[in-house]
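All protein chains of the complex are present and in place, except for one that has been dropped.
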Amino acid sequence: MSNYRYRTISFLSDYGLVDEFVGVCHGVMLRIAPEVTVIDVCHGIRPQNIGEGANVLAQAVPYLPVGVHLAIVDPGVGAGRLPIAVQAADGSWLVGPDNGLLVPAAARLGGATSARKLENPELRAPNPSRTFQGRDIFAPAAAHLALGVAPEELGTELAVESLVSLRVAMPRLHDGHFHAAVTHVDRFGNLSVNVDAVAAAEAGMTAGSLLAVGIEGHRLTIPFGETFSSVPPAEPVVTEDSHGQLAVCVNLGSAADHFGASLGSKVLIGPSGSSGGSSGGF
Amino acid sequence: MSNYRYRTISFLSDYGLVDEFVGVCHGVMLRIAPEVTVIDVCHGIRPQNIGEGANVLAQAVPYLPVGVHLAIVDPGVGAGRLPIAVQAADGSWLVGPDNGLLVPAAARLGGATSARKLENPELRAPNPSRTFQGRDIFAPAAAHLALGVAPEELGTELAVESLVSLRVAMPRLHDGHFHAAVTHVDRFGNLSVNVDAVAAAEAGMTAGSLLAVGIEGHRLTIPFGETFSSVPPAEPVVTEDSHGQLAVCVNLGSAADHFGASLGSKVLIGPSGSSGGSSGGF
Partner (left out) sequence: MSNYRYRTISFLSDYGLVDEFVGVCHGVMLRIAPEVTVIDVCHGIRPQNIGEGANVLAQAVPYLPVGVHLAIVDPGVGAGRLPIAVQAADGSWLVGPDNGLLVPAAARLGGATSARKLENPELRAPNPSRTFQGRDIFAPAAAHLALGVAPEELGTELAVESLVSLRVAMPRLHDGHFHAAVTHVDRFGNLSVNVDAVAAAEAGMTAGSLLAVGIEGHRLTIPFGETFSSVPPAEPVVTEDSHGQLAVCVNLGSAADHFGASLGSKVLIGPSGSSGGSSGGF
(Lines give C-alpha, C1' and ligand atoms only; values in the text may rest on other atoms or scores of the structure.)
Protein backbone atom coordinates (compact mmCIF):
# COMPACT_ATOMS: atom_id res chain seq x y z
CA MET A 1 0.00 0.00 0.00
CA SER A 2 2.92 2.30 0.51
CA ASN A 3 2.61 4.00 -2.85
CA TYR A 4 -1.17 4.57 -2.77
CA ARG A 5 -2.24 8.10 -1.88
CA TYR A 6 -5.40 6.86 -0.11
CA ARG A 7 -6.19 3.50 1.38
CA THR A 8 -10.00 3.75 1.23
CA ILE A 9 -12.73 4.73 -1.19
CA SER A 10 -16.14 5.24 0.38
CA PHE A 11 -19.13 4.82 -1.89
CA LEU A 12 -22.68 6.17 -1.67
CA SER A 13 -25.36 5.91 -4.35
CA ASP A 14 -29.00 5.42 -5.19
CA TYR A 15 -28.17 2.16 -6.99
CA GLY A 16 -29.72 -0.13 -4.38
CA LEU A 17 -28.35 -3.59 -3.73
CA VAL A 18 -30.76 -5.69 -5.78
CA ASP A 19 -28.91 -5.08 -9.05
CA GLU A 20 -25.23 -5.57 -9.82
CA PHE A 21 -24.45 -1.84 -10.23
CA VAL A 22 -22.63 -1.51 -6.91
CA GLY A 23 -20.69 -4.75 -7.31
CA VAL A 24 -19.59 -3.87 -10.81
CA CYS A 25 -18.27 -0.50 -9.60
CA HIS A 26 -16.33 -2.34 -6.87
CA GLY A 27 -14.87 -4.57 -9.57
CA VAL A 28 -13.85 -1.63 -11.73
CA MET A 29 -12.15 0.08 -8.78
CA LEU A 30 -10.30 -3.06 -7.67
CA ARG A 31 -9.09 -3.80 -11.19
CA ILE A 32 -7.41 -0.37 -11.18
CA ALA A 33 -6.39 -0.20 -7.50
CA PRO A 34 -6.34 -3.77 -6.15
CA GLU A 35 -5.22 -2.88 -2.63
CA VAL A 36 -7.84 -0.23 -1.90
CA THR A 37 -10.60 -0.88 0.67
CA VAL A 38 -14.08 0.13 -0.50
CA ILE A 39 -16.60 1.15 2.19
CA ASP A 40 -20.26 0.99 1.17
CA VAL A 41 -21.67 4.00 2.99
CA CYS A 42 -25.21 3.57 1.75
CA HIS A 43 -26.84 2.64 -1.55
CA GLY A 44 -30.41 3.12 -0.37
CA ILE A 45 -30.82 6.77 -1.33
CA ARG A 46 -34.26 7.09 -2.92
CA PRO A 47 -33.83 6.86 -6.70
CA GLN A 48 -32.61 10.17 -8.13
CA ASN A 49 -33.16 12.08 -4.88
CA ILE A 50 -30.13 14.37 -4.98
CA GLY A 51 -31.16 16.26 -1.84
CA GLU A 52 -31.39 13.13 0.28
CA GLY A 53 -28.07 11.90 -1.10
CA ALA A 54 -26.36 15.20 -0.35
CA ASN A 55 -27.75 15.22 3.17
CA VAL A 56 -26.73 11.63 3.99
CA LEU A 57 -23.29 12.08 2.46
CA ALA A 58 -22.62 15.27 4.42
CA GLN A 59 -23.67 13.59 7.66
CA ALA A 60 -21.50 10.52 6.99
CA VAL A 61 -18.20 11.99 5.78
CA PRO A 62 -16.89 13.14 9.17
CA TYR A 63 -16.96 9.50 10.27
CA LEU A 64 -15.19 8.10 7.20
CA PRO A 65 -11.44 7.79 6.69
CA VAL A 66 -9.79 10.65 4.82
CA GLY A 67 -9.69 9.34 1.28
CA VAL A 68 -11.83 9.31 -1.84
CA HIS A 69 -15.60 9.65 -1.45
CA LEU A 70 -17.45 8.39 -4.51
CA ALA A 71 -21.09 9.53 -4.64
CA ILE A 72 -23.57 8.89 -7.41
CA VAL A 73 -27.16 10.12 -7.50
CA ASP A 74 -27.39 11.22 -11.07
CA PRO A 75 -30.74 11.80 -12.77
CA GLY A 76 -28.95 13.79 -15.48
CA VAL A 77 -26.53 11.00 -16.37
CA GLY A 78 -25.13 11.29 -19.86
CA ALA A 79 -26.65 14.70 -20.48
CA GLY A 80 -25.34 18.21 -19.73
CA ARG A 81 -24.16 17.99 -16.12
CA LEU A 82 -20.42 17.68 -15.60
CA PRO A 83 -18.61 14.74 -14.01
CA ILE A 84 -16.32 16.25 -11.37
CA ALA A 85 -13.84 15.67 -8.57
CA VAL A 86 -13.73 18.15 -5.69
CA GLN A 87 -10.96 18.35 -3.13
CA ALA A 88 -11.92 19.29 0.44
CA ALA A 89 -9.81 21.05 3.04
CA ASP A 90 -9.15 17.83 4.97
CA GLY A 91 -7.40 16.32 1.94
CA SER A 92 -10.30 14.11 0.83
CA TRP A 93 -11.58 13.99 -2.75
CA LEU A 94 -15.26 13.83 -3.61
CA VAL A 95 -16.10 12.28 -6.99
CA GLY A 96 -19.52 12.43 -8.65
CA PRO A 97 -21.87 14.49 -10.80
CA ASP A 98 -21.96 18.29 -10.53
CA ASN A 99 -25.60 18.49 -9.51
CA GLY A 100 -25.34 19.61 -5.89
CA LEU A 101 -24.66 16.17 -4.43
CA LEU A 102 -21.09 16.83 -3.30
CA VAL A 103 -21.09 20.44 -2.06
CA PRO A 104 -22.58 19.97 1.44
CA ALA A 105 -20.12 17.13 2.15
CA ALA A 106 -17.20 19.29 1.02
CA ALA A 107 -18.44 22.01 3.36
CA ARG A 108 -18.57 19.52 6.25
CA LEU A 109 -14.93 18.62 5.52
CA GLY A 110 -13.76 22.22 5.77
CA GLY A 111 -14.83 23.46 2.36
CA ALA A 112 -13.98 22.75 -1.26
CA THR A 113 -10.45 23.86 -2.11
CA SER A 114 -10.31 22.88 -5.78
CA ALA A 115 -12.33 21.09 -8.43
CA ARG A 116 -11.66 19.36 -11.73
CA LYS A 117 -13.82 18.26 -14.62
CA LEU A 118 -13.37 14.52 -15.34
CA GLU A 119 -12.54 14.48 -19.01
CA ASN A 120 -9.29 12.56 -19.52
CA PRO A 121 -10.16 9.64 -21.82
CA GLU A 122 -7.25 7.63 -20.40
CA LEU A 123 -8.84 7.68 -16.94
CA ARG A 124 -12.23 6.33 -17.98
CA ALA A 125 -13.56 3.34 -19.89
CA PRO A 126 -13.31 3.51 -23.68
CA ASN A 127 -16.70 4.48 -25.17
CA PRO A 128 -18.34 5.17 -21.81
CA SER A 129 -22.00 4.24 -21.52
CA ARG A 130 -24.44 7.15 -21.56
CA THR A 131 -26.54 5.53 -18.84
CA PHE A 132 -24.02 3.96 -16.41
CA GLN A 133 -21.28 6.50 -15.90
CA GLY A 134 -20.71 5.23 -12.36
CA ARG A 135 -19.04 2.24 -13.92
CA ASP A 136 -17.32 3.96 -16.82
CA ILE A 137 -16.35 7.44 -15.54
CA PHE A 138 -16.80 7.92 -11.78
CA ALA A 139 -15.45 4.61 -10.39
CA PRO A 140 -12.32 4.74 -12.57
CA ALA A 141 -11.64 8.34 -11.50
CA ALA A 142 -12.05 7.42 -7.82
CA ALA A 143 -9.62 4.51 -8.19
CA HIS A 144 -7.04 6.61 -10.04
CA LEU A 145 -7.26 9.27 -7.30
CA ALA A 146 -6.66 6.59 -4.66
CA LEU A 147 -3.63 5.38 -6.61
CA GLY A 148 -2.28 8.92 -6.65
CA VAL A 149 -2.92 10.37 -10.11
CA ALA A 150 -1.97 14.04 -10.32
CA PRO A 151 -5.20 16.10 -10.12
CA GLU A 152 -4.30 18.07 -13.24
CA GLU A 153 -4.47 14.85 -15.23
CA LEU A 154 -8.18 14.52 -14.49
CA GLY A 155 -9.16 17.51 -16.62
CA THR A 156 -9.80 21.23 -16.65
CA GLU A 157 -9.85 23.07 -13.34
CA LEU A 158 -13.24 24.45 -12.29
CA ALA A 159 -13.86 27.35 -9.92
CA VAL A 160 -15.31 25.91 -6.72
CA GLU A 161 -17.75 28.84 -6.64
CA SER A 162 -19.16 27.65 -9.95
CA LEU A 163 -20.23 24.21 -8.68
CA VAL A 164 -23.96 23.55 -8.67
CA SER A 165 -25.55 23.99 -5.23
CA LEU A 166 -28.91 22.83 -3.98
CA ARG A 167 -31.32 25.17 -2.28
CA VAL A 168 -31.76 23.73 1.21
CA ALA A 169 -35.19 24.01 2.80
CA MET A 170 -34.80 25.91 6.08
CA PRO A 171 -37.45 25.76 8.77
CA ARG A 172 -39.43 28.95 9.44
CA LEU A 173 -39.65 30.16 13.06
CA HIS A 174 -42.98 31.86 13.70
CA ASP A 175 -44.62 32.72 17.01
CA GLY A 176 -42.22 30.48 18.93
CA HIS A 177 -42.77 27.42 16.74
CA PHE A 178 -40.78 25.94 13.89
CA HIS A 179 -42.58 25.23 10.65
CA ALA A 180 -40.30 22.42 9.60
CA ALA A 181 -40.25 19.23 7.55
CA VAL A 182 -39.21 15.60 7.77
CA THR A 183 -35.80 15.37 6.08
CA HIS A 184 -35.04 11.70 6.72
CA VAL A 185 -36.95 8.57 7.66
CA ASP A 186 -34.76 5.73 8.83
CA ARG A 187 -35.34 1.98 8.93
CA PHE A 188 -36.88 2.21 12.38
CA GLY A 189 -39.40 4.82 11.26
CA ASN A 190 -37.69 7.65 13.15
CA LEU A 191 -38.50 11.03 11.58
CA SER A 192 -35.60 13.49 11.48
CA VAL A 193 -36.76 17.09 11.26
CA ASN A 194 -34.75 20.01 9.88
CA VAL A 195 -34.50 21.77 13.27
CA ASP A 196 -31.17 21.46 14.99
CA ALA A 197 -31.00 20.93 18.72
CA VAL A 198 -29.11 24.18 19.33
CA ALA A 199 -31.78 26.25 17.60
CA ALA A 200 -34.43 24.26 19.44
CA ALA A 201 -32.82 25.02 22.79
CA GLU A 202 -32.79 28.74 21.95
CA ALA A 203 -36.52 28.48 21.31
CA GLY A 204 -37.06 26.86 24.72
CA MET A 205 -37.09 23.20 23.73
CA THR A 206 -34.69 21.15 25.84
CA ALA A 207 -34.53 17.53 26.96
CA GLY A 208 -37.00 16.98 29.76
CA SER A 209 -39.51 19.57 28.54
CA LEU A 210 -42.84 18.99 26.81
CA LEU A 211 -43.27 19.90 23.15
CA ALA A 212 -46.30 20.74 21.05
CA VAL A 213 -46.08 18.83 17.80
CA GLY A 214 -48.27 18.88 14.72
CA ILE A 215 -47.71 16.30 12.01
CA GLU A 216 -49.99 14.83 9.32
CA GLY A 217 -53.17 16.01 11.01
CA HIS A 218 -52.10 14.93 14.50
CA ARG A 219 -51.74 17.62 17.20
CA LEU A 220 -50.23 16.42 20.43
CA THR A 221 -47.91 17.04 23.33
CA ILE A 222 -44.78 14.91 23.26
CA PRO A 223 -41.94 14.74 25.80
CA PHE A 224 -38.45 15.73 24.62
CA GLY A 225 -36.52 12.72 25.95
CA GLU A 226 -32.87 11.79 26.25
CA THR A 227 -33.47 8.62 24.27
CA PHE A 228 -36.25 6.41 22.91
CA SER A 229 -36.91 4.64 26.18
CA SER A 230 -37.48 7.91 28.03
CA VAL A 231 -41.14 7.10 27.39
CA PRO A 232 -43.08 3.83 27.75
CA PRO A 233 -43.21 1.40 24.81
CA ALA A 234 -45.37 2.54 21.87
CA GLU A 235 -45.39 6.16 23.11
CA PRO A 236 -44.09 9.04 20.95
CA VAL A 237 -40.98 10.93 22.01
CA VAL A 238 -38.87 13.68 20.49
CA THR A 239 -35.12 13.04 20.73
CA GLU A 240 -31.95 14.62 19.45
CA ASP A 241 -30.84 12.38 16.60
CA SER A 242 -27.27 11.29 16.03
CA HIS A 243 -26.60 14.32 13.82
CA GLY A 244 -27.89 16.90 16.30
CA GLN A 245 -31.33 17.34 14.72
CA LEU A 246 -34.68 16.85 16.39
CA ALA A 247 -36.37 13.56 15.57
CA VAL A 248 -39.93 12.44 16.19
CA CYS A 249 -39.83 8.80 17.32
CA VAL A 250 -41.92 6.09 18.95
CA ASN A 251 -40.26 3.92 21.60
CA LEU A 252 -40.04 0.36 20.27
CA GLY A 253 -42.17 1.40 17.33
CA SER A 254 -42.23 3.35 14.09
CA ALA A 255 -43.15 7.04 14.13
CA ALA A 256 -43.55 6.91 10.35
CA ASP A 257 -46.30 4.31 10.74
CA HIS A 258 -47.74 5.88 13.90
CA PHE A 259 -48.26 9.27 12.28
CA GLY A 260 -48.53 8.24 8.62
CA ALA A 261 -45.56 10.50 7.92
CA SER A 262 -42.86 10.30 5.26
CA LEU A 263 -39.98 12.22 3.71
CA GLY A 264 -41.17 15.80 3.23
CA SER A 265 -44.05 15.69 5.72
CA LYS A 266 -44.59 19.08 7.34
CA VAL A 267 -43.93 19.32 11.05
CA LEU A 268 -44.96 22.13 13.43
CA ILE A 269 -42.91 21.93 16.58
CA GLY A 270 -42.45 24.21 19.59
CA PRO A 271 -42.56 24.35 23.36
CA SER A 272 -45.82 23.11 24.85
CA GLY A 273 -48.16 25.82 26.08
CA SER A 274 -46.87 28.55 23.78
CA SER A 275 -49.29 30.13 21.38
CA GLY A 276 -47.77 28.80 18.16
CA GLY A 277 -49.79 25.66 18.30
CA SER A 278 -53.04 27.47 17.68
CA SER A 279 -51.81 29.28 14.60
CA GLY A 280 -50.63 26.27 12.64
CA GLY A 281 -52.51 25.42 9.53
CA PHE A 282 -51.90 21.71 9.17
CA MET B 1 -1.04 -6.34 10.01
CA SER B 2 1.60 -7.94 12.15
CA ASN B 3 0.83 -5.87 15.22
CA TYR B 4 -2.96 -6.24 15.13
CA ARG B 5 -4.40 -8.75 17.55
CA TYR B 6 -7.23 -9.68 15.17
CA ARG B 7 -7.48 -9.31 11.43
CA THR B 8 -11.28 -9.31 11.15
CA ILE B 9 -14.30 -7.71 12.78
CA SER B 10 -17.61 -9.33 11.92
CA PHE B 11 -20.69 -7.17 12.25
CA LEU B 12 -24.36 -8.07 12.78
CA SER B 13 -27.18 -5.60 13.48
CA ASP B 14 -30.79 -4.64 12.92
CA TYR B 15 -29.69 -1.46 11.13
CA GLY B 16 -30.74 -2.61 7.66
CA LEU B 17 -28.89 -1.45 4.56
CA VAL B 18 -31.17 1.38 3.41
CA ASP B 19 -29.67 3.92 5.82
CA GLU B 20 -26.02 4.85 6.33
CA PHE B 21 -25.76 3.36 9.85
CA VAL B 22 -23.75 0.31 8.78
CA GLY B 23 -21.45 2.28 6.47
CA VAL B 24 -20.74 4.89 9.12
CA CYS B 25 -19.77 2.16 11.61
CA HIS B 26 -17.42 0.72 8.96
CA GLY B 27 -15.89 4.17 8.59
CA VAL B 28 -15.43 4.59 12.33
CA MET B 29 -13.72 1.20 12.60
CA LEU B 30 -11.42 1.78 9.63
CA ARG B 31 -10.39 5.21 10.92
CA ILE B 32 -9.17 3.50 14.10
CA ALA B 33 -7.90 0.22 12.58
CA PRO B 34 -7.29 0.85 8.87
CA GLU B 35 -6.03 -2.64 8.07
CA VAL B 36 -8.89 -4.60 9.58
CA THR B 37 -11.34 -6.53 7.35
CA VAL B 38 -14.99 -6.03 8.28
CA ILE B 39 -17.41 -8.87 7.46
CA ASP B 40 -21.08 -7.94 7.28
CA VAL B 41 -22.72 -11.02 8.77
CA CYS B 42 -26.27 -9.74 8.50
CA HIS B 43 -28.02 -6.42 9.06
CA GLY B 44 -31.52 -7.70 8.38
CA ILE B 45 -32.45 -8.68 11.92
CA ARG B 46 -36.02 -7.48 12.48
CA PRO B 47 -35.87 -4.07 14.21
CA GLN B 48 -35.19 -4.47 17.93
CA ASN B 49 -35.72 -8.25 17.90
CA ILE B 50 -33.02 -9.30 20.36
CA GLY B 51 -34.02 -12.96 20.27
CA GLU B 52 -33.69 -13.23 16.51
CA GLY B 53 -30.37 -11.41 16.62
CA ALA B 54 -29.02 -13.70 19.35
CA ASN B 55 -30.11 -16.77 17.42
CA VAL B 56 -28.60 -15.70 14.09
CA LEU B 57 -25.38 -14.57 15.74
CA ALA B 58 -24.96 -17.86 17.60
CA GLN B 59 -25.53 -19.84 14.40
CA ALA B 60 -23.07 -17.71 12.43
CA VAL B 61 -20.07 -17.37 14.77
CA PRO B 62 -18.65 -20.89 14.29
CA TYR B 63 -18.18 -20.04 10.60
CA LEU B 64 -16.49 -16.67 11.18
CA PRO B 65 -12.79 -16.06 11.72
CA VAL B 66 -11.67 -15.86 15.33
CA GLY B 67 -11.67 -12.13 15.99
CA VAL B 68 -14.03 -9.42 17.16
CA HIS B 69 -17.77 -9.94 16.69
CA LEU B 70 -19.69 -6.66 16.84
CA ALA B 71 -23.44 -7.15 17.34
CA ILE B 72 -26.04 -4.43 17.80
CA VAL B 73 -29.74 -4.96 18.37
CA ASP B 74 -30.39 -2.44 21.05
CA PRO B 75 -33.89 -1.26 21.89
CA GLY B 76 -32.60 0.12 25.20
CA VAL B 77 -29.91 2.29 23.59
CA GLY B 78 -28.86 5.18 25.76
CA ALA B 79 -30.81 4.00 28.78
CA GLY B 80 -29.87 1.62 31.60
CA ARG B 81 -28.45 -1.43 29.82
CA LEU B 82 -24.65 -1.70 29.84
CA PRO B 83 -22.39 -1.61 26.81
CA ILE B 84 -20.09 -4.63 27.14
CA ALA B 85 -17.34 -6.77 25.65
CA VAL B 86 -17.33 -10.49 26.35
CA GLN B 87 -14.41 -12.81 25.68
CA ALA B 88 -15.20 -16.36 24.58
CA ALA B 89 -13.15 -19.49 25.15
CA ASP B 90 -11.92 -19.56 21.53
CA GLY B 91 -10.25 -16.17 22.00
CA SER B 92 -12.91 -14.11 20.19
CA TRP B 93 -14.44 -10.96 21.65
CA LEU B 94 -18.14 -10.15 21.41
CA VAL B 95 -19.04 -6.45 21.60
CA GLY B 96 -22.56 -5.09 22.05
CA PRO B 97 -25.31 -4.28 24.54
CA ASP B 98 -25.85 -6.39 27.66
CA ASN B 99 -29.38 -7.40 26.76
CA GLY B 100 -29.00 -11.10 26.00
CA LEU B 101 -27.78 -10.65 22.42
CA LEU B 102 -24.26 -11.95 22.98
CA VAL B 103 -24.61 -14.80 25.45
CA PRO B 104 -25.74 -17.62 23.11
CA ALA B 105 -22.90 -16.80 20.70
CA ALA B 106 -20.38 -16.89 23.53
CA ALA B 107 -21.76 -20.28 24.53
CA ARG B 108 -21.34 -21.54 20.97
CA LEU B 109 -17.69 -20.44 21.09
CA GLY B 110 -16.97 -22.45 24.20
CA GLY B 111 -18.47 -20.13 26.80
CA ALA B 112 -17.81 -16.63 28.09
CA THR B 113 -14.53 -16.42 29.97
CA SER B 114 -14.54 -12.75 30.97
CA ALA B 115 -16.53 -9.57 30.44
CA ARG B 116 -15.90 -5.85 30.67
CA LYS B 117 -18.11 -2.80 30.83
CA LEU B 118 -17.27 -0.32 28.04
CA GLU B 119 -16.72 2.89 29.93
CA ASN B 120 -13.32 4.30 29.02
CA PRO B 121 -13.97 7.75 27.52
CA GLU B 122 -10.74 7.53 25.54
CA LEU B 123 -12.04 4.50 23.64
CA ARG B 124 -15.29 6.06 22.46
CA ALA B 125 -16.40 9.19 20.64
CA PRO B 126 -16.46 12.41 22.69
CA ASN B 127 -20.05 13.20 23.74
CA PRO B 128 -21.51 9.95 22.46
CA SER B 129 -24.99 10.13 20.99
CA ARG B 130 -27.78 8.71 23.14
CA THR B 131 -29.43 7.15 20.10
CA PHE B 132 -26.55 5.83 17.93
CA GLN B 133 -24.12 4.13 20.26
CA GLY B 134 -23.12 1.69 17.53
CA ARG B 135 -21.21 4.56 15.97
CA ASP B 136 -19.94 6.20 19.14
CA ILE B 137 -19.33 3.37 21.62
CA PHE B 138 -19.53 -0.12 20.12
CA ALA B 139 -17.69 0.32 16.80
CA PRO B 140 -14.77 2.15 18.45
CA ALA B 141 -14.48 -0.57 21.10
CA ALA B 142 -14.47 -3.29 18.44
CA ALA B 143 -11.74 -1.52 16.49
CA HIS B 144 -9.60 -0.95 19.58
CA LEU B 145 -9.94 -4.63 20.49
CA ALA B 146 -8.79 -5.60 16.98
CA LEU B 147 -5.80 -3.31 17.36
CA GLY B 148 -4.94 -5.02 20.61
CA VAL B 149 -5.99 -2.75 23.47
CA ALA B 150 -5.54 -4.40 26.86
CA PRO B 151 -8.98 -5.61 28.05
CA GLU B 152 -8.58 -3.88 31.42
CA GLU B 153 -8.48 -0.54 29.60
CA LEU B 154 -12.06 -1.03 28.39
CA GLY B 155 -13.58 -0.66 31.86
CA THR B 156 -14.68 -2.51 34.98
CA GLU B 157 -14.70 -6.29 34.92
CA LEU B 158 -18.14 -7.90 35.08
CA ALA B 159 -18.94 -11.42 36.32
CA VAL B 160 -19.93 -13.48 33.29
CA GLU B 161 -22.72 -15.01 35.39
CA SER B 162 -24.23 -11.56 35.80
CA LEU B 163 -24.75 -10.97 32.08
CA VAL B 164 -28.36 -10.65 30.93
CA SER B 165 -29.72 -13.86 29.41
CA LEU B 166 -32.80 -14.39 27.29
CA ARG B 167 -35.31 -17.06 28.10
CA VAL B 168 -35.29 -19.39 25.09
CA ALA B 169 -38.57 -20.95 24.06
CA MET B 170 -38.15 -24.74 24.12
CA PRO B 171 -40.55 -27.04 22.29
CA ARG B 172 -42.83 -29.21 24.40
CA LEU B 173 -42.92 -32.94 23.61
CA HIS B 174 -46.36 -34.39 24.27
CA ASP B 175 -47.80 -37.70 23.18
CA GLY B 176 -45.02 -38.22 20.62
CA HIS B 177 -45.38 -34.79 18.99
CA PHE B 178 -43.46 -31.57 19.42
CA HIS B 179 -45.40 -28.41 20.16
CA ALA B 180 -42.88 -26.08 18.61
CA ALA B 181 -42.61 -22.70 16.89
CA VAL B 182 -41.12 -21.08 13.80
CA THR B 183 -37.86 -19.47 14.93
CA HIS B 184 -36.61 -18.20 11.59
CA VAL B 185 -38.03 -17.44 8.16
CA ASP B 186 -35.43 -17.02 5.45
CA ARG B 187 -35.52 -15.25 2.11
CA PHE B 188 -36.81 -18.36 0.37
CA GLY B 189 -39.71 -18.70 2.82
CA ASN B 190 -38.23 -21.75 4.55
CA LEU B 191 -39.57 -22.08 8.11
CA SER B 192 -37.01 -23.21 10.68
CA VAL B 193 -38.61 -24.82 13.72
CA ASN B 194 -37.08 -25.10 17.21
CA VAL B 195 -36.79 -28.90 17.06
CA ASP B 196 -33.33 -30.22 16.42
CA ALA B 197 -32.80 -33.18 14.16
CA VAL B 198 -31.29 -35.33 16.91
CA ALA B 199 -34.32 -34.89 19.15
CA ALA B 200 -36.56 -35.48 16.15
CA ALA B 201 -34.79 -38.78 15.38
CA GLU B 202 -35.27 -39.89 18.98
CA ALA B 203 -38.98 -39.23 18.54
CA GLY B 204 -39.04 -41.37 15.41
CA MET B 205 -38.71 -38.69 12.74
CA THR B 206 -35.93 -39.48 10.28
CA ALA B 207 -35.23 -38.64 6.67
CA GLY B 208 -37.40 -40.81 4.45
CA SER B 209 -40.29 -41.05 6.91
CA LEU B 210 -43.64 -39.26 6.78
CA LEU B 211 -44.47 -36.57 9.32
CA ALA B 212 -47.74 -35.18 10.63
CA VAL B 213 -47.53 -31.41 10.64
CA GLY B 214 -49.96 -28.80 11.90
CA ILE B 215 -49.29 -25.16 11.10
CA GLU B 216 -51.55 -22.11 10.85
CA GLY B 217 -54.72 -24.17 10.56
CA HIS B 218 -53.28 -26.66 8.07
CA ARG B 219 -53.04 -30.33 9.08
CA LEU B 220 -51.15 -32.52 6.70
CA THR B 221 -48.70 -35.34 6.11
CA ILE B 222 -45.34 -34.18 4.77
CA PRO B 223 -42.31 -36.27 3.78
CA PHE B 224 -39.09 -35.73 5.71
CA GLY B 225 -36.70 -35.36 2.76
CA GLU B 226 -32.95 -35.16 2.35
CA THR B 227 -33.31 -31.85 0.50
CA PHE B 228 -35.89 -29.57 -1.11
CA SER B 229 -36.08 -31.52 -4.35
CA SER B 230 -36.90 -34.76 -2.53
CA VAL B 231 -40.48 -33.82 -3.45
CA PRO B 232 -41.95 -32.50 -6.72
CA PRO B 233 -42.01 -28.74 -7.37
CA ALA B 234 -44.52 -26.79 -5.24
CA GLU B 235 -44.88 -29.66 -2.76
CA PRO B 236 -44.13 -29.24 0.97
CA VAL B 237 -41.19 -31.08 2.51
CA VAL B 238 -39.57 -31.13 5.93
CA THR B 239 -35.76 -31.01 5.80
CA GLU B 240 -32.92 -30.67 8.25
CA ASP B 241 -31.78 -27.07 7.91
CA SER B 242 -28.14 -26.01 7.77
CA HIS B 243 -28.03 -25.60 11.56
CA GLY B 244 -29.43 -29.05 12.35
CA GLN B 245 -33.01 -27.90 13.02
CA LEU B 246 -36.13 -29.14 11.28
CA ALA B 247 -37.46 -26.80 8.63
CA VAL B 248 -40.80 -26.79 6.84
CA CYS B 249 -40.16 -25.95 3.18
CA VAL B 250 -41.77 -26.03 -0.25
CA ASN B 251 -39.65 -27.23 -3.18
CA LEU B 252 -39.11 -24.28 -5.57
CA GLY B 253 -41.58 -22.27 -3.52
CA SER B 254 -42.13 -20.44 -0.25
CA ALA B 255 -43.47 -22.33 2.76
CA ALA B 256 -44.16 -18.99 4.45
CA ASP B 257 -46.52 -18.05 1.63
CA HIS B 258 -47.91 -21.58 1.22
CA PHE B 259 -48.97 -21.86 4.86
CA GLY B 260 -49.39 -18.18 5.74
CA ALA B 261 -46.77 -18.69 8.45
CA SER B 262 -44.28 -16.28 9.97
CA LEU B 263 -41.79 -15.87 12.81
CA GLY B 264 -43.44 -17.26 15.95
CA SER B 265 -46.09 -19.37 14.20
CA LYS B 266 -46.90 -22.48 16.24
CA VAL B 267 -46.00 -25.82 14.70
CA LEU B 268 -47.16 -29.27 15.79
CA ILE B 269 -44.86 -31.91 14.34
CA GLY B 270 -44.44 -35.63 14.89
CA PRO B 271 -44.30 -38.99 13.14
CA SER B 272 -47.24 -39.67 10.86
CA GLY B 273 -49.79 -42.09 12.24
CA SER B 274 -49.00 -41.46 15.90
CA SER B 275 -51.78 -40.21 18.10
CA GLY B 276 -50.37 -36.74 18.81
CA GLY B 277 -52.07 -35.29 15.78
CA SER B 278 -55.50 -35.71 17.24
CA SER B 279 -54.68 -33.95 20.49
CA GLY B 280 -53.28 -30.75 19.02
CA GLY B 281 -55.22 -27.63 19.62
CA PHE B 282 -54.23 -25.45 16.68
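For clarity, chains are labelled A and B in written order, and residue numbers in each chain start from 1.
By definition in this document, a contact is a pair of C-beta atoms (placed from the backbone, for glycine too) under 8 Å apart; a residue touches a chain by one contact, two chains touch by 3 or more.
Quantities reported herein were computed from a predicted structural model and do not represent experimental measurements.
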Residue among B:C25, B:A60, B:L118 or B:A255 that touches the chain left out of view: B:A60
Of the residues A:D19, A:D175, A:E202 or A:D257, I need the one that contacts the missing chain. A:D19
Which one touches the absent chain: A:F132, A:F188, A:F224 or A:F259? A:F132
In the whole complex, what residues of chain A lie against the chain that is missing from view? 14-24, 26-28, 30-31, 34, 47-48, 75-79, 129-132, 135-136
Interface residues of chain B (partner: the chain not displayed): 7-8, 10, 12, 17, 37, 39-44, 56, 59-60, 63-65, 186-188, 226-230, 239-242, 247, 252
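Everything below uses one rule, namely that only the chains that are shown with their structure count from here on.
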So the centre of each chain is just the mean of its C-alpha atoms; given that, what is the distance between chain A and chain B in Å? 31
